[in-house]
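Note that this complex is displayed minus one protein chain, with the remaining chains in position.
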Amino acid sequence: MTTALSAVARYVDRRQRFFFPAPAVAVLFLIIVLPIAFNLYLMFTKWTVGLGEPRFIGWDNFVEIFGDERVWNGVKVMIYFSGASLALELFFGLMIALYFNRTFRGSEAVQAIYIIPFAATPVAVALIWRIMLNPEIGVINYLLTSIGLPPGLWVASPDTVIATLVMVDVWKWTPMITLIVLAGLKSLPHDPYEAARIDGCNALQIFWYITLPLIRPVLIAALMLRSLDNLKEFDMIYTITQGGPGIASETLYLYSYNVSFGFFKAGYGSALMVIVFLVVLVFNVLMNRLRRDASLV
Amino acid sequence: MANVIVKNLVKRFNAVTAVDNLSLEIHDREFAVLIGSSGCGKTTVLRMIAGLEPITSGEVFIGDTLVNDMEPKDRDIAMVFQNYALYPHMNVRDNLGFGLKIRKFPKAEIDARVQEAADILGIHDLLERKPKELSGGQRQRVALGRAIVRKPKVFLFDEPLSNLDAKLRVAMRAEISKLHRRLGATIIYVTHDQVEAMTMADRIFIMHKGTLQQTGAPMEVYLKPANLFVAGFIGSPSMNFIEAKVIREADAWWIDAGEFKLRAPAAFDARLEPHAGRTVIFGVRPEDMTAHDPAAGAGGGNTLTARADVVETLGAEIFVHLTCGALAIVARMEAPEQPLTEGQTVDVDLKMLKTHVFDKETSQTIV
Partner (left out) sequence: MKSALKSCASALLLCLGFTAATAIAQIDWKQAQGTEIRFLMNKHPFTTFIEPRVAQFEKMTGIKVAIEAFPEDQYRNKLIVELNAGGKVDGYMIMPGQDDLYHWKAGWLQPLDGFIADPKLTDASWDPKDFFASFAKSSSVDGKRIGVVINAETSLLAYRKDLFTKFNRKVPVTMAELEDTAKFFHGKEVDGKKLVGITLRGKGAAATSQWVDFLYTFGGSWTDAKGKSNFASPEDIAAFKFYGDLLRNYGPQGGTMLHWAESTSSFMEGKAAMIYDANVFKSLYENPKESKVAGLVGYTVIPAGPKGLQLPHVSNWSLVIAKNSAAQRQKAAWLFVQWATNKENSLAALLAGVPSGRTSAWASKEYKAGDKTPDWTAATMKSFDIGQGQWNPPVINVPEIRDITGLVIVAAIEGKDVTEAAKKAAELMDKKSDM
């Protein structure tokens, strides 16, 4: 009995590198590899969930994508939304981080309040915004009109919907960028700043020539981190507009969701998901390259 | 004119007084070394001169201009920091040229000056590298170069060699001295290393706990320390301090340490007389002791007998750690032909004219 056990023990011992990672590999396989593989298979099929089996149709889904106006609309919305929100979040995140980087009386309390939007649950926040933005009963128009300003249509107009969503996204996520950049600022070396003061820089020049280049890798890292979510932004847009009015705020990701889970067209939906994934991937590869260049300091 | 005058300078960090009523006067083109043990306030003084640290009270003049309220960039100074403070994101060329670029020098002028500094420092091959691709010594040169290209009136150095290895330090010391001569600028150089101070300084300013202890040429502070602190700080190994009584015997003043008695030279008489019968601190530098010359015979009143506990041989010289009763004394002398064995009893002669006597209460020098 004991010898049998010890034989097993020895067997396992000698093959530790197979046995120990095995559960992790199995889980990884189940929750990551399988779904991805299934998705990759589905994108070459036509399949309405619940109706029959997936039918192999080769590249037809991708042909359909190129002729699908909503795909192009989705790309346009995604570029507009992500471009504007990422740029603004980065800009305000950096500015506010610079402001918080100096200690002042009560700065901790101010910071604690400031990060509340970031800490709040996205869907809850989005719901509140949705109610506040309602042109008829929302508090925002109420406030605007009560101080004599004209009310806005906000997400109810195709002309302002993306700008409004950008505003909400910026409100929600700028604190995250701020936190990351602030940590970066705090870890910057101190003495180049003094060298720069002696070399003749004023505050603006110090920011431009010293802070900005030094913090650039952190900014890019923050941008990458944020873009992963932002390019696939779902909760907020879905909760507030569901892509509306019409398809005025329907990003490519939202459209792919609608196709898969609203229209139950799993094959075409998978193909769209893959396109979204490729966009995110390409963006991050580019950013990574930028970051590598920037971090060579 | 680029003299630097510091008047009654005080710096307090909350409860800590880092600099306490310090006054300095550094002449134009002088190589002034500010020395003192770590934490005594040297860097703080330098940073106040540079304008990087607000002044609590007192005045700083550069070239006769009161600069208290002037931005660092307007003081016409350059500073070399202890850890170089290079711009990590710029290559060496840009690091060197940055100060000029900010000051809107024409491109050609910048290139010429960078070229010149690179010549002086021999860093041509490094111009395209980033700081993190440089060794410590190379970074040090770049930091120097960055100061040089500016051609400022005053250079401020904060322990620039402390991060280098010993050999490099010796080499850089010589180079900085050469640079000083070549540039003809005022240099204020902070260090805690007395070798640097002794070898490079025109004048040394010795600080202790935020106050100035003594000012003088290197040999002056070595030979004539103003007080116990300076005497102990300058010289390596440090001066031996022995508590002793001043007594009058056989028409001479004697230093009575209990274990032994030494006769003070006649030159000391006038100064010792007021301290008759008092306890003082007697000081003798290790290098002012020699093995007893039997030819001189006994009775010179300058010989003491002790046991050699440890003998360190440095080649031509030896350090001997002596015990004489409860007293420990270090002597530095020529290596004798017959090597000393440890535990052996030896007779040592003191060059009495070079010894010092300090007031025990005030720490001030008596002789």
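Letters A and B name the chains as they come in the text, with residue numbers starting at 1 for each one.
Simple rule for what comes next: a residue touches a chain if its C-beta (ideal position, glycine included) is under 8 Å from a C-beta of that chain, and two chains touch if they have at least 3 such contacts.
Given the structure is predicted, the values throughout are model-derived calculations rather than measurements.
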Worksheet entry | Displayed chains contacting the withheld chain | A
Discussion item. Out of A:21, A:83 or A:246, which residue would touch the omitted chain in the full complex?
Written reply: A:246
Worksheet item: Of the listed residues A:155, A:177, A:237 or A:274, which contacts the missing chain in the full complex?
Response: A:155
Discussion item. To test your reading of the contact rule: which positions on chain A touch the chain that is missing from view?
Written reply: 48-51, 134-137, 151, 153-158, 241-242, 244-247, 258-259, 262-265
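Basically, only the chains that are shown with their structure count from here on.
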Worksheet entry | CA centroid of chain A to CA centroid of chain B, Å | 59
Item to complete: Name, in rising order, each residue of chain A that touches chain B in their complex.
Response: 189, 191-192, 194-202, 205, 209-210, 213-214, 216, 296-297
Worksheet entry | chain A partner contacts - residues on chain B that touch it in the complex | 50-52, 71-73, 77-79, 81, 83-90, 98-99, 102-103, 130-132, 146, 150
